[in-house]
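One protein chain omitted, others in place.
Take a look at chain A:
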Amino acid sequence: MRTLTLGPVGITTHRRTFAVGLIMSAALAALLVFALMQGQSNITVLDSLRAAVGIPVGAPADFIVGQVRAPRALTAVLVGAMLGLSGAILQSLTRNPLASPDFIGISAGAGAGAVLTLWLVGATSLWVTAAGAAVGALTVAALIFALSFKRGIVPLRLILAGIGMGFVAQAATQYFLTRMDVHEASNALGWLVGSVTGRTWTHVTVAAAVLAILLPPVLWHARALRTMEMGDDAARALGIRVAAARGMLAVCSVLLAAGAVAITGPIGFIALVAPAIALRLTRNAGVTLIPSALMGALLLLAADQVAQMMPTTVQLPVGVFTAAVGAPYLLWLVWRASRGGPA
């Protein structure tokens, strides 16, 4: 065990968790450099790094790295971290490895909001779409909380209410899609799979701000979250205010997912898979928040590199590739469940 203290906040970690976290951070840094380098034009490592942090180095690098690759890669890192964190909280609260914010209506609500804006206003800018998505996600989130609130938030009820609302939102999305013309519909479908192309420094700033606001309350309740996994009674006996902590964590998880989906569109399966991988790497008994966030960032950044390297005529959105990571994991859950294991 090892305790890191920073003012009043102390994070206790196992030695292995700490080491795994360091290795993941190093891998993330390496992948980030690769993301800045990868592509058509030849720019040296040093120039890439300089251009990424805003030091002018010359014509192609300033634009390609400084304005295209760097914001795209950082958006992927931040949104991946948000999704990983959101999934880890939700899976821990519900004690269910299949729970993920993708499946409880948040993404569907964002999709309905975004497609509605695309239909009414057209594809004027990414920001209008993002605003529509944020409004949609938050509306559905409010409805889910209202429907599942009954003397505190019951996580399982939250999931079921979310699934129901998700179908309502999807129906709305499909209605809007049938009303658009083909090009708009194709555009909207692209947004619905989730993508990090064309993201700018403003997107990075917004993602960083959302993460900076929501991370402190999450870490503050990390111990409560881990204790609640032992059962509500045990947590109460250990002095945790269960209802308050659970409400706060559920709200943070939903807001993280809503923020992520507004910035990139609904990228699936990161929130499902990242916490599971983090849990196995750290071999922790309970939830591991920071490794889950790091794993989410790693997965999304890696999936985006694969998406860029694919030799297809149209560049496929990154959401298609994160689904390709999610598929084997789901099948593995099937295999394990069919052998009588927990799932």
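Definition applied: a contact is a pair of C-beta atoms (placed from the backbone, for glycine too) under 8 Å apart; a residue touches a chain by one contact, two chains touch by 3 or more; residues count from 1.
To be clear about the criterion, contacts and distances are computed from a predicted model.
Q: Going by UniProt, what is the name of the one chain that was not included in the view, given "Cytochrome c-type biogenesis protein CcmE", "NodB homology domain-containing protein", "Iron ABC transporter permease" or "Thiolase domain-containing protein"?
A: Its UniProt record gives the name "Iron ABC transporter permease".
Q: Give the residue, chosen from A:240, A:272 or A:295, that touches the chain omitted from the document.
A: Per the contact definition at the top, the residue touching the missing chain is A:272.
Q: Using the definition of touch stated at the top, determine which of A:48, A:100, A:117 or A:264 touches the missing chain.
A: The single option touching the absent chain is A:100.
Q: So one chain is hidden, and I want to know which residue out of A:43, A:81 or A:159 touches that hidden chain in the complete assembly.
A: Checking the options A:43, A:81 or A:159, the one contacting the hidden chain is A:159.
Q: Considering the entire assembly, which residues of chain A contact the chain that has been omitted?
A: 94, 96, 98-100, 102-103, 147-148, 150, 154, 156-157, 159-161, 163-168, 170-172, 174-175, 177-179, 182, 185-186, 189-190, 192-193, 268-269, 272, 312-314, 316-317, 319-320, 323, 326-327, 330, 333-334, 336-343
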